[in-house]
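Here the complex is missing a single protein chain, while all its other protein chains stay put.
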Amino acid sequence: MLYREAGQFKTTYSADQQIFPILQDRIGFFITLAVAFVVIPLFAGNYVTQTILIPFLVLSIAAIGLNLLTGYAGQLSLGTGGFMATGAFAAYKLATSFPDLNIVFVFLAAGVITAFVGILFGIPSLRIKGFYLAVATLAAQFFLLWLFNKVPWFTNYSASGVISAPPMSIFGYYVTGTAASYTAKYLFLLTLVTLLALAAKNMVRGHIGRAWMAVRDMDIAAEIIGIRPLHTKLAAFAISSFYCGIAGAAWAFIYTGSVEPLAFSIDVSFKVLFMIIIGGLGSILGSFLGAGFIILLPIMLTNAPQLLGLNVPVDMISHFEFMIFGVLIIFFLIVEPHGLARLWQIGKEKLRLWPFPY
Amino acid sequence: MSVVADLTDINQASAAAHARRIGDVVLSVQNISLSFGGVRALTNISFDVREHEVLAIIGPNGAGKSSMLNVINGFYHPQEGKIIHKGVERKSMRPHEAARRGIARTFQNIALFKGMSALDNIMTGRNTMMKSNILAQALYFGPARREEMEHRKFCEHIIDFLEIEAVRKTPVGRLPYGMQKRVELGRALAAQPDILLLDEPMAGMNVEEKEDMCRFILDVNNEFGTTMVLIEHDMGVVMDISDRVVVLDYGRKLADGTPDAVRANQEVIDAYLGVSH
Amino acid sequence: MDFLYNLLIEPLVQIFTYPIFALEVLIGGLLSGVMYSLVALGFVLIFKASGVFNFAQGAMVLFAALFFAGFMDMGIPWYGALVLTIAVMALLAMTIERAVLRPLVNQPHIILFMATIGITYFLDGLGQTIWGSQVRVLDLGIPQSPMEFGGVQINQFDVVAAVVAGTLVAVLAVFFQKTRIGRALRAVADDHQAALSVGIPLKTIWAIVWTVAGLVGLVAGIMWGAKLGVQFSLAMVALKALPVLILGGFTSIPGAIVGGLIIGAGEKLAEVFWSPAIGGGIEDWFAYMLALAFLLFRPQGLFGEKIIERV
Partner (left out) sequence: MAGLTTTRAMDTLPKLLKHHAQVRPNHPAMREKDYGIWQSWSWSQVHDEIMAFAAGLSALGFKRGDTLAIVGDNRPQLYWAMAAAQTLGGTPIPVYQDSVAKEMAFVLQHAEVRFAVVENQEQVDKLIEIMPDCPALKTLVYKDPRGLRDYAMDFLHAYTEVQDTGREFIKAHPGFLDAEIAKGTGSDLGVMLYTSGTTGQPKGVMLSFDNILITARNNAEMEGLGPDEDVLAYLPMAWVGDNIFSMGQAYVCGFTVNCAESGETVLTDMRELGPTYFFAPPRIYENILTTVMIRMEDAASWKRSMFKYFMDVAKRVGTRILDGKPVSGMDRLKYAIGNVLVYAPLKNVLGFSRIRLAYTAGEAIGPEIFSFYRSLGMNIKQIYGSTEASVFICVQPNGEVYADTVGKPAPEVEIRLADNGEVQFKSPGVFQAYFKEPQKTAEEKTDDGWVHTGDAGIFDENGHLKIIDRAKDVGHLNNGAMFPPKYVENKLKFFPYIKEAVAFGNERESVACFINIDIEAVGNWAERKGLAYSGFQDLAARPEVYDLILECVNQVNDDLAVHPMLSGCQIHRFLILHKELDADDGELTRTRKVRRRFIADRYADQINALYDGRDSVYVSTEVTFEDGRKGTVSADLRIRDAKVHKVAEPLRKAS
């Protein structure tokens, strides 16, 4: 209905290949950006920023990372938490060892380090597939967490095993530590997310992306047409871990400020996996939708009773949360196994063909 | 066989072409033997493939035809024998290496990437030639972008050649069988192979689809001079489009020669043509 | 240098200086490995029959244990509690089949896997909503005290557990070999059409498999519960069973058992002799590393058959 595609013809391949070939989509995209960068900072309070927006952005990065690996390259991983932890601790070590290193570099370097760890744990993917691989990635999850727990060097020998981010600034604004304003944190993260998301989109529409999807859809055929399985899969693990690493660093430095290894337990891995399944495998947009869904769901569940004017004992609520969460997940998988992104797709098609049904 | 009748005219044209263009041996299969845990699939098979020719491998089910192709493109590793490709000898290599050395193939049961559009499937055929590194792609700037465009352009020519413009952006899963076969051929062509292995390119097709496919195969052979090794059951088609025929039976080579020679070969008649087809 | 010595030499020295002790550790490990096998068995049953990677197995263990302990706390004698719990597990299995598996039939495996994670959350929530989250001691009157076999000290409880597990496995074996349903289940594992031709609807088969898995879970739950007390951490036991699966192969019952033994033994030995070198707590991940290392050499697991890929 909102679309006016007649006359939007393409005279070059680059015009045809762009991320949003339809003008109305481009407009929508830029409006979204404008809202995110200008409107929200003006109106969102600290509570919303801290409890919803920031974790949403952080986990979006992780979700994109996992989606690249699982959704695009088809390699199921349960080690996300471990990789996020790696990112967090790598960033911590870097930031503390080189105090005047810019936070951007710290994050990127943390990502790169995590990428290498990712490659390491990706190696089994050459021999094993599917759930075998998934279980194998659990090794990463547990081993890494154990490592950061046991080896005091990672926490700079802090007694509690908790690391807390040193205050760091960019363009003179503090984005970590107590001095940092929520808006500053939010805007910094938002920029980071935007860039990372664009980069991801570019990769998946490039030949590396096609190689990933080829391996996902039919690895034998992929190899026979000349795609190197080793190279492709490890690349997927590396890139994915790079994103997860940055996500972890952002979590530790910007969201919580101080963190212990346990914060990246296997539950985190599952949360992120949920995000991409519910958001939509093989869709960057889906990663965001999923992240939003999984972040908002518990918050609503916790606040629902008050809204309904019931008062339930706290531990009860937490148990209920567990149950309802589980039920909702199953329900959602049954209703739309292909995730929110698919729903979005369908809706969009309907609008494009309006008033016709097909 | 109506396909045959309809094809003869095209065939004469291309026959003339071949007469001019068939060159010397590009791929030589020598004493290949392959077995799976005791089960013998191929026994001491040898034959040559010459530049620009269309070579058909025929034989009853289980004669080891597909295994032969799998050996040629490195998917199976024979216990004995060697393969000399473009003068380089090798006993076995990984499929992707074979692909990079110019051997492409299509599959008996379509092996397309279901999650991707026809165009993207064909683009994957170009992957071996795309060099831009991950960072460049992530930024999608200059060279990476230009590379994409060039290869898109090339693939569009293939799409045009195979007359699949209309389904360019359709996910291949939704395409009818015949179309999928074409897309798969397109994906193989995209790699600009010098040898193209076709595993039953016309399996399960109706007469029109077969005609089209024959036309495409001959056109490819004409326009690009691609050497072709194909497995096909439809004797009419085989006799019609191939320059030479290799006959396998129970993993052994029965005969090897021009269609007419093979047609005349008594052993073949007994073992194969005798069998109702 | 020290570190390397502690890592490579010291443990061996220990083992050879105290062979009896090492033997005890080994046996202890094997026995507790039996417990892993129990949980792994649950996974295998379901994976064989429905291709579902049932992450909820651990939750089922906890769930079963909670109900059993709960019933006993209500003063119901253990056999009564057992019957009741069995009923509960059967009911649960049918509910899952009806509410989760049937609607998701023919979906990609990862979707079903996610669904089982959903089930996990649900069961954890439900179990604790009903029975509360405090730790329950489950006393079956089995002495924890060690007993002596020719100079080798062995924990009686572990022995009992091993016996129970052994019996269960035997029963299952019989069930699968002899009974019609059992054969049907094996058929399903091979291919679904065959199963249907046996004349048992897939639905029923799934319900049964999940029930059986539930029972296995129950036994495991009781054993673990009795050993560590019934508490949330039981669910984590499931995670221990996963490396067992890699080792044994997702579809092999003997694999599950042998794998369990290997993991159990290896873990204990490593825990006792190696962890000092690398600072304890290694049981979290050692099993995985062991399995992983193993996988690199035998991707299809211990008893999985070699895959010949065709195109």
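Points to keep in mind about this one:
First chain written, first letter: the chains are A, B and C, and each begins at residue 1.
Please note the rule applied: a residue touches a chain if its C-beta (ideal position, glycine included) is under 8 Å from a C-beta of that chain, and two chains touch if they have at least 3 such contacts.
Bear in mind that the values here come from a model prediction, so they are computed numbers and not experimental data.
Touched by the hidden chain within the whole complex are the displayed chains A, B.
The chain not shown here is touched by just one of A:Y13, A:F293 or A:F331, and that residue is A:Y13. Note that of A:G45, A:P99, A:G309 or A:P357, the residue touching the chain absent from this view is A:P357.
Residues 13-14, 16-17, 119, 152-153, 156-157, 159-161, 165-166, 168, 219, 222-223 of chain B touch the missing chain (whole complex, contact as defined above). Contact residues of chain A toward the unshown chain are 1, 3-13, 15-16, 353-358.
FYI, only the chains that are shown with their structure count from here on.
Note: the chain lying farthest from chain A is B, by mean C-alpha position.
Ranked by how close its C-alpha mean sits to the mean of all protein C-alpha atoms, the top chain is A. Averaged C-alpha coordinates put the centre of chain A at 32 Å from the centre of chain C.
Annotation: 49 Å between the Cα-based centres of chain B and chain C. The centroid of the Cα atoms in chain A and the matching centroid in chain B are 42 Å apart. Residue numbers of chain A whose C-beta contacts span two or more other chains: 220-221, 224. Shared interface positions of chain B, i.e. residues touching 2 or more other chains, are given as 75, 107, 111. Across the complex, chain C meets chain A through its residues 53, 99-100, 103-104, 107-111, 113-115, 117-126, 128-129, 133, 239, 242-243, 245-246, 250, 278-282, 284-285, 288-289, 291-292, 295-296, 299, 301, 309, 311.
Chain A contributes residues 70, 76, 123-124, 127-128, 130-132, 134-136, 138-139, 142-143, 145-146, 149-151, 220-221, 224, 266, 270, 273-274, 277, 281, 315-316, 319-330, 333-334, 337 to its touches with chain C in the complex.
The part of chain A that touches chain B in the complex is made up of residues 13-14, 17, 199-200, 202-203, 205-211, 213-214, 216-218, 220-229, 235, 239, 282.
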